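The complex is shown incomplete by one protein chain, all other protein chains being positioned as in the whole.
This part shows chain A:
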């Protein structure tokens, strides 16, 4: 569905004609229903790639094509700190804005979305977005983008600064999008948080694709081997053994305790 061919992008640097390359000749395809975890060191080009995929910036060279349609009308991006972009007076209006643009049944959809982030419309609907806590603001910001109902959803470190419960809510939202066969790309430094939802993992290194593989290959090829968090290591070992991810945290902890023989 989405074809990226030899796409390059560079930022303007200090001084005249200085260019700082962010992405160099990147090529790959995405299909409907793909859920990609995008990893890579800070400055590797993750954010730039997401911005290209949502049509916010255009490649200096190469092409990005999605069935000849306008990228900015079929994809939406959730930025780092999306809560910086609130522009409505209340939580309800913030979310309604996206719904109106999506053309879906407004009142039913509003309830659905507000419920998906675990908010009570009566309590939160009239609050000023900026009066919410950081985590709550993030969830509202994510919900307002999800409300646009685009085919391609791009998220840039959506769980940074979120507590465990808010992370679980983000996962729940993305699970719904996945079940609707949307294409999802999540840039993150915490791949384990989305591993069970993902179909693929793409790693960027110095502006190039280091690897782009299925989750099964990611585990089998030990592409994760460097510097794993302990939890991540167990999660991937679990997958290696059972060819599926644990269905709950408890299941994983049981597995770890068995491994440690305690």
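The rule is short, and it goes like this: a contact is a pair of C-beta atoms (placed from the backbone, for glycine too) under 8 Å apart; a residue touches a chain by one contact, two chains touch by 3 or more; residues count from 1.
Convention: contacts and distances are computed from a predicted model.
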Just go with whichever of "LigA protein", "phosphoenolpyruvate--glycerone phosphotransferase", "PTS mannose transporter subunit IID" or "ABC-type cobalt transport system, ATPase component" UniProt uses as the name of the absent chain.
"ABC-type cobalt transport system, ATPase component"
Selected residue (touches chain absent from view) among A:80, A:102, A:175 or A:237
A:80
Just to verify: which one of A:37, A:52, A:77 or A:162 makes contact with the chain not shown?
A:162
Going by the touch rule given at the top, which residues of chain A touch the chain that is not shown?
11-14, 20, 40-44, 46-47, 80-81, 84, 128, 131-136, 156-157, 160-166, 189, 227, 229-231, 249, 253, 256-257, 260, 262
